[in-house]
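With one protein chain held back, the other chains of the complex are shown just where they sit.
By written order: A and B. Residues from 1 in each chain.
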Amino acid sequence: MTSEHSSSNTWPLWEVFIRSSRGLSHVHAGSLHAPDATMAVRNARDLYTRRNEGTSVWVVPADAVTASDPDSKGGFFESAQGKSYRHATYYTKSEGVKHL
Amino acid sequence: MSFASHDSATKQSQGDAITAEEIADSGATASEDVARYALILGDDSLMLAQRLGGWISRAPELEEDIALANIALDLLGHARFLLTYAGSAWGKSEDDLAYFRDEEDFRSCRLVEQENGDFGTTIARQLIFSFYAHELYTRLLDSEDRTLSAIADKALKEVAYHQDHAAQWVLRLGLGTEESSRRMQSGLDSLWPLVEELFVDVEPIERLEGVAVPPSSLREPTMRRVAEIIEEAGLTVPDAAPAYGGDRRGLHSEQRGFILAEMQVLARRHPDATW
Partner (left out) sequence: MSADVTSLQDAREDAQAGEARFEQLIADDSRVEPRDWMPEKYRKTLVRQVSQHAHSEIIGMQPEGNWITRAPSLKRKAILMAKVQDEAGHGLYLYSAAETLGTPRDEMYDQLYTGRAKYSSIFNYPARTWADIGAIGWLVDGAAICNQVPLCRASYGPYGRAMVRICKEESFHQRQGWEILHTLAHGTEAQKQMAQDAVDRFYGPALQMFGPPDADSPNSQQSMAWNIKRFSNDELRQRFVDMIVPQAEALGLTLPDPDLKWNEERGHYDFGELDWDEFFTVLKGGGPCSRQRMDHYRRARDEGAWVREAAAAYARREAAPQAGLVGA
């Protein structure tokens, strides 16, 4: 917990991730406030799985998330552009050949 | 192709747990004694659900509004199962029993009828009741009565969460601030004389061996576990004598009349109506 939180009575923000059924990954569902991790996971259950949306819940302190810089979007993700040879659809010679 | 569906976090389903309607349709008929036993359990759940419902929009934080509403909904569900089953003995519906019985016909204990008080008092009641209910339903699973056992199976899973919710809050209030510790202790102190009524073997439980769980047998395990939580939270297990009149008959309580006056007012004004 950061000092910013520990100096106030405000409950910190948590990001909630829900696994909707076995075999699927956890997906970001939203966020909530809770005094600590123990309560956060319970609050997440109460808030985000009222209609059987989940079989597993993760909570992460919102300020523990490190994100890429949106301003460098062009540069940060440019490298992946134009490299179609990374995708199976790039290879056309095998069309019509089975199991390939 | 990805296995992670885009909106999987909002995928809803209804689940397949037991419902009051299924119990009504099952054709299972309770005997007079079983019905009277079911009323004891059902009335407790109903009164507590009614009280907890009063917290919605008044909780200390939004997340807690939702938590208390979930618990109230679970308890209301248990009440509906039990009242529906009890009604099968007399050809009555859950609503006949909830809305058209008079004060002296209810069998709830005084603990669940008390006003909510502050959050500390409500949590004190949740602690005692949820630990009691957990012991109760754990044992009721083995009931020879298949309907009661099925109800216990559903209720047990839910009260396990109520227990956890209460224990977490007792710790936080007990160890939080001076004020919260004082209020939590005061909540326990004020309710303590009413605890014993949960464990009295009232009529007709003694005649229902193998079907009902004798409340007296729940006293020791419930109170041992409740005491553990209280002590872990730095609080004192109150030393208060049971209040006189703990027989669930409501002859020694002022709260029941007020709860029913509110709960039943509309239904009784339109006795021939359906809703």
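Observations, loosely collected:
Basically, a contact is a pair of C-beta atoms (placed from the backbone, for glycine too) under 8 Å apart; a residue touches a chain by one contact, two chains touch by 3 or more.
Just so we're clear, the structure is a prediction, and the values are computed from it rather than from any experiment.
Here one chain is not drawn; of B:L83, B:C109 or B:L127, the residue touching it is B:L83. Not every partner is drawn; the one left out touches chain A at residues 1, 6, 8-11, 13, 30-33, 35-36, 39, 47, 50-51, 67, 69-71, 73. Mapped onto chain B, contacts with the missing chain fall at residues 7, 10, 12, 20, 46, 49-50, 53-54, 56-66, 69-70, 72-73, 76-77, 79-80, 83, 94-95, 98-99, 118-119, 171-173, 175-177, 179-180, 183, 262-263, 265-267, 270, 272-275.
What we mean here is this: only the chains that are shown with their structure count from here on.
Work out the mean CA point of chain A and of chain B, and you get 38 Å between them. Chain B makes touch with chain A in their complex at residues 3-5, 8-15, 61-63, 66-67, 70, 164-165, 168, 172. Residues 11, 17-18, 20-21, 23-25, 27-30, 32-35, 38-39, 42-43, 46-48, 50-54 of chain A are the ones touching chain B in the complex.
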